[in-house]
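Up next, chain A:
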Amino acid sequence: MAVIVKNNVLVRRLQEALPLVFMAALALYAIWPWLPLRGRTAKTHTIIFYGFSILAESMNQRIFPAFQEEWQAASGDSIEFVSSFAGSGTITNQIIMGVPADIGLLPLEMDANRIAASGITTSRSWQELPHRGVVNLTPFIILVRPGNPKNIRDFSDLVRPGVQVVHPDPLTSGGANWAIVAVYGAGMRQNPGNPNAGYDLLLGVWRNVVAQASSARAARTQFENGFGDALITYEQEVLWDQSRGRLRGEIVYPRSTILSEHMVMAIERNIEPEEREIVNSFVQFLWSKTAQRIFVEYGFRSVDEQMNAGNPAFGKIADPFLIEDFGGWQRAKPEIVDAIWKEHVLKEMER
Partner candidate 1 sequence: MSIVLKNLSKRFGTLVVVDRVSLDVTDSELFVLLGTSGSGKSTILRLIAGLIQPDDGRIMLHGRDVTMLPPQKRGTGFVFQNYSIFRHMSVADNIEFGLKIRRLSRLERVRKRDELLELVGMAGLGNRFADQLSGGQQQRVALARALAYEPGVLLLDEPFGALDVKTRSQLRRSLKEVQQKFSVTAILVTHDQDEAFELGDRIGVLERGRLLEIEHPEKLYAEPRTLFVATFLGAGTVLVGRTRDDQAHFGHLVLPIPQDVPHEDGTPVQVLFRPEQVSLTEEEPEDKSIVLGKGSVVEHSFTGALRRLRLRLPQLSATRQIAPVPPFGEQGILVDAVVPAERKITQSEFWVSLHGWRILQPPEPQLLVFDQGERGISTLMMAKKIAQQLDAQATLFSVTRDQDELESLRDRLNRRQQEADLAGAEVRVAIGKDPVEQLAVEQNSALYSMLLLAPQAKKRRSFARRNGRPERRRLRRISRLGTILVKVLDSAHLPVVVVKKERDAIRRILICTRGGEPGKTDVRVGGRLARRLKASVTLLYITEDSTKPGPIAHSHLERAALTLRSLDVPVETRIRTAKTPARGILAESREGDYDLIVVGRHEAESRSVFGRDDVTLQVLVGADRPVLVVPTTL
Partner candidate 2 sequence: MSASMRYAPGAAGRQSALIPAGILVLVLMPLLLMPLAAIFVFAFRGGLPEFWRALSDADAQFALRFSLLIAFATAIINAALGTFAAYVLSKYRFPGKETLGIVVNLPVAIPTVVVGTSLLLLWGPIGLLGQMLPADLQPMFTPVGVLLAHLFVTFPYMLGVIKPLLDELEVTYEEAAFTIGATRWQTFRYVILPALRGGLFTGALLTFAHSLGEFGATVMVSGNLRLRTQTAPLYIFAQFEAGNIANANAVAAVLAVLSFVIFFFLLRFTGRRARGGAKA
């Protein structure tokens, strides 16, 4: 009898202690990697990298490890990469707000201009880098549902009534800005002599936009979740899925489209003097054969045209063009995105 009572007390004690035991276990789990149980590795340098969304896998999985290996082999020091990937507008804003980024890789030179204007870097230093800072490119393509049920062959087909288009938000996404210029440029180049062709095509496409995600990556996730019939996006995005066998859709190469150029910039203000050398080496490393090959493998087109043969999935584009053809972002942004898309397309759609 007494034993039973005692046992009951014991059980009650245990029950009362359970929350504490549970919380203690959680705490132990949380603190585990920081416990001084194992010998710490040698002194490490930390590079903080901010990139736009579609870079995440290629950088995390291959580029960082490749450079870490190379650097350790050369100097014996280990390097730690801390990275954050998000829509290019978000990245740019964070850098301007003062996140301690050492390097930014942006899909729009115009974002880089904003960062330079805020005084975080010395003016437009990426201009002095190889290829004026551009590390890789990718054309803008149309992703459609398997079997292409709406029979979409070009941007002009997106204008048809009943076609639902998923598009990233131009306010936060660099990709969205590229997509606007891609559509506008295609219209202009396909119809020489009609000065309104670009505007008409852009307006037609935008009338069919059903969802605007915050980044190119988010737009693709949305499309994958079943939204819309067509997605205007980076070729790389789609090829990367394809290479992993996860693509549920088909690529449609427009006859005429833009190649987005992705440029790297060092955020000088945030770079510790003793890490400057590493940062510079890493930036140079991005143009190395190793890095360019990785980019191509992950679906980016290399700055070196010859490397592009390395990826058989790259499709043929009849009439590719660059932002330079429209005067670079300094002119394209105010003239196309702001004046035509924002001032006219959006206003026209509101009617």
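Everything below uses one rule, namely that contacts are C-beta pairs under 8 Å (C-beta built on N, C-alpha and C of every residue); 3 or more make two chains touch, one makes a residue touch a chain; residues count from 1.
A word on the picks: all candidates are chains of the complex that A comes from, given by their letters.
If you're wondering where the values come from, they're calculated on a predicted model, not measured in any experiment.
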item	value
Given options 1 or 2, the chain of this complex that touches chain A	2
Candidate 2-facing residues of chain A, complex	16, 18-19, 22-23, 26-27, 29-33, 48, 53, 56, 82-86, 94, 97-100, 214-215, 217-218, 220-221, 224
